[in-house]
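What follows is a set of notes on a single structure, which appears directly below.
Only one protein chain is missing from this complex, and each of the others stays in its spot.
Moving on to subunit A:
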Amino acid sequence: MAPVAPRSGDAIFANIERVNAELFTLTYGAIVRQLLTDLEEVEEVNKQLDQMGYNIGIRLIDEFLAKSNVSRCVDFRETADVIAKVGFKMFLGVTASVTNWDAEGTCCSIVLEDNPLVDFVELPDNYQGLYYCNILSGVIRGALDMVSMKAEVTWLRDALRGDDVFELQVKLLKQVPEEYPYKDDE
């Protein structure tokens, strides 16, 4: 029998290695700072962060599957739930909630009330267009890509821009059918 998927990431979070929260926050800050210096354009930085996130995501999903013991999700609703409850807890130490489902069940919002990436951060006037946490959207996109789901992830609300929470919209574009590159009898 397949192991039962954990409903929260608490147990896994307690068991994996962690780093100091401030070290983590400031390291991420240094990355963003350096990108802003190197690329100069805020738009470019957003793109670069997303790409970096994607590259993290396609690797992170492996660790996630290895450690979390989740079994195959039956639908996208369950996938989103697992991301918010287990994924975020496991890697960021916070829990997100899933809301705003559309009728078809292909589009939802992941709401983060607490985000360790943005401690101390305040957007100055000249960087108003910056999506500071754009790496997160990339991570989710990359991770979903590796489990054959093409998704589009956009920020709806950003606490750094004066909203009260962080809200990520995850939209499932299509599910890629699994391809077998070989035949059984060969």
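Things worth noting here:
Convention: a residue touches a chain if its C-beta (ideal position, glycine included) is under 8 Å from a C-beta of that chain, and two chains touch if they have at least 3 such contacts; residues count from 1.
We adopt the following convention: contacts and distances are computed from a predicted model.
Hidden chain, UniProt protein name from the list "Putative tRNA (cytidine(32)/guanosine(34)-2'-O)-methyltransferase", "Cell cycle checkpoint protein RAD17", "Synovial sarcoma, X breakpoint 2 interacting protein a" or "Trafficking protein particle complex subunit 2": "Trafficking protein particle complex subunit 2". Across the entire complex, the residue among A:121, A:147 or A:165 in touch with the chain not shown is A:121.
Along subunit A, the points of touch with the absent chain fall at residues 26, 28-30, 32-33, 36, 119-125, 127.
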